[in-house]
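Note that one protein chain of the assembly has been removed; the remaining protein chains are unaltered in position.
Order as written gives the chain letters A and B; numbering starts at 1 within each chain.
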Amino acid sequence: MCLAIPGKIVELGEKSCMRMGRIDYGGITREACLEFIPDPQIGEYVMVHVGFAISKVDAEEAARTYQYLAEMDQLEEIAVPEPPLETAT
Amino acid sequence: MKYIDEYRDRKMADKLAAEVRRVVTRPWAIMEVCGGQTHSIVKYGIDYLLPKEVELVHGPGCPVCVTPLEMIDRAHAIARQSGVIFCSFGDMLRVPGSHGDLFQVKAGGADVRIVYSPLDCLRIAAANPSRKVVFFAIGFETTAPANAMAVWQARAQGIRNFSVLVSHVLVPPAITGILEAPENRVQAFLGPGHVCAVMGYREYESVALRYRTPIVITGFEPLDLLEGTLMAVRQLEQGRAEVENQYGRAVGPDGNMDAQRMIRRVFEVCDRAWRGIGVIPNSGYRLNDEFREHDAETIFELGSIHAPEPAICISGQVLRGLKKPHDCPAFGRECTPQSPLGATMVSAEGACAAYYNYGRHLVTLQSQ
Partner (left out) sequence: MSTAFTLSCPMPVTQHKAIVLGHGSGGRLTAQLVRDLFLPAFDNPTLRKLDDQAVFDVAPGRIALTTDSYVVTPLFFPGGDIGRLAVNGTVNDLAMGGARPLYLTAAFIIEEGLSLEDLRRVTYSMAQAAAEAGVAIVTGDTKVVNRGCADKLFITTAGVGLVPDGISISASNARAGDVVIVSGPVGDHGITIWSTREGIEFGGTLKSDTAPLHSLVEAMIGAGDVHVLRDPTRGGLGTSLCEIAASSSMGIELDASAVPVREEVKAACEILGMDPLFVANEGRLVAMVPESSAERVLRAMRRVPQGQDACRIGRVAAEHAGMVLVKTEIGGSRILDVPFAEQLPRIC
C-alpha cells in the first residue's frame, strides 16, 4: 500500500458530474478522476491512486527536498582553504 | 518519469546512506508501516546500503496480508453465487482462503474480474443490469475516498446492482497496537506517505508524544526511504520524538479535505479484525446506514464463517516486529509464497514473503 504515481494534467473534462482529467505519465496517458483536487490546472502534477488523484505534487516542496539532497552532495565536496592574506608589495 | 526518476539517483542514495552511517552510534529498530515501502526496500536493496545498526522492521502495512481469513472466505462465497460478477484489484486474486484462491474460484465457473479503479465496477454494473456486481473494497485510508466515490456515484446514477464488500483498515490504531504490545521493540516509524496524503498527519502527533516514538511521514522511492530513515535516526540519536514530514511534495499536515469529506459521507469507523493480530477497536471502515443497500455483507446472507488459522503460524509476532520470518519453524518449508500459511507470506509485501524472496540467501550475501 499504496501505489500512487505522479502525472501531469494535460486535459480537463467531466464525466457523470465528476471532474475528470487526462494525465500524462511520460509517454502514456490515462484518464483519472479529479474530484478530490480543488481547482486543478493543466500542467500541474498530481499523485494518482486507483484512477483517482489524491493530492497535487507541490513543486516547491519537491524542489526544496531535492535541493537539500543536492546540497548535501556539495557540502562534502567543498573544502576550500582560507585564502592567504594579501601582502602589500 | 518526472518526480520518480530524481528519487532513484544513485549518487544521492550513497550520500544519504553515508550520512546515516555518520550519524548512527547505536542499534535502532525502525518500522516502515506501508507494504509499498516494504516493496521498495526489497526491490532496491535499501537494507543493503544502511549500516547494520539500523534495522528496518517490516510492519503490518499490507491490507492484503491483514485481511482476515473469514473475510476472504466470505468474498469467495459471494463470488461463487450465480449471477454475481466479482470484481477485485489484482492484489487479492492469489490470496488463498480456506479453500483455494479467487483464480480457483474463477476456474470453477465464477465470473471474477480484475479492476483498476472502483469506477470500473460501475461501468460493469451498468452494462450488466441483470447481474449483481460486487467489489472487494480493501485498502487503507488511501483507497477509501475512491471506494466511497464509487458507492456515492452508484447512488447518484441509480445503479442498484452494485455492492461493496468492505474490508478497510486504518493505520493509526495499528501503530498504537504495536506500541502497546509489552514486548514491542520498534523505536521509530516511517509513516505511510500516501495514507497521509489523504488523511494528513495530525493524528500521529499524539501517538509520537504519548509513546515517545519518532514518526517520519515517508514516501516510496529509494531516496524518500533513505531520507526518512536518516530523519528517524537523527531523532533517535538526539532523543527527540516528533512527527516529521519527509514526503512534503505529496503530503500536507491536514491532508486532502475533499477526500476526507467523501470518506465521511459514505463510511463510518468500526472495529476490524487484523489477520495475525486480532480485533483492533476502531481500526476499520464500514458503510454507514445510509448506504446499507450497497453493502454486500447485508445483501448476501452468508451466516457466520469460522476460519481458524494454522496453529504453527507466527505471523502476528512477525507483523509486530517481534520475530523474524526465519524464527518460524514453517518458514520456507510448509509455508512458502506458493502455499502461504498466514498473513505475512500471503502477499509479496508481507515480511515473510519478502524475506523468502531475498532473505533466504541473506547468509550468502552477508558472507560476501
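The working rule: contacts are C-beta pairs under 8 Å (C-beta built on N, C-alpha and C of every residue); 3 or more make two chains touch, one makes a residue touch a chain.
Here the structure is a predicted model, which means the values were calculated and not measured.
**Q** Mind giving the shown chains that are in contact with the missing chain?
**A** Touched by the chain not displayed, across the whole complex: A, B.
**Q** Any idea which of B:Leu93, B:Leu179, B:Ile299 or B:Leu322 touches the chain not displayed?
**A** That would be B:Leu93, which touches the missing chain.
**Q** Just to verify: which one of B:Arg8, B:Arg131, B:Arg234 or B:Arg265 makes contact with the chain not shown?
**A** Per the contact definition at the top, the residue touching the missing chain is B:Arg8.
**Q** Footprint of the hidden chain on chain A, which residues?
**A** 1-3, 5, 22, 25-31, 48-50
**Q** Spell out, residue by residue, where the missing chain touches chain B.
**A** On the chain B side, contact with the omitted chain comes from 1, 4, 8-10, 13-14, 35-36, 42-49, 62-64, 89-91, 93-94, 114, 116, 139, 143, 222-223, 337-338, 347-349, 357-358, 361, 364-365, 368.
The rule is simple: only the chains that are shown with their structure count from here on.
**Q** Would you kindly tell me how far, in whole Å, the mean C-alpha position of chain B lies from that of chain A?
**A** Centre separation, chain A to chain B: 24 Å.
**Q** Hey, which residues of chain B end up touching chain A in the complex?
**A** Contacts found on chain B: 1-4, 6, 11-12, 15-16, 19, 34-36, 61-63, 89, 116-120, 139-140, 142-143, 145-146, 149, 153, 156-157, 192, 194-195, 197-198, 223, 227, 246, 248-252, 255-256, 258-259, 262, 349.
**Q** For chain A, which residues count as touching chain B in their complex?
**A** So the residues of chain A in touch with chain B come to 1-6, 8, 16-18, 25-26, 33, 35-38, 45, 47, 49-52, 54-55, 57-59, 61-62, 64-66, 69-70, 72-73, 76.
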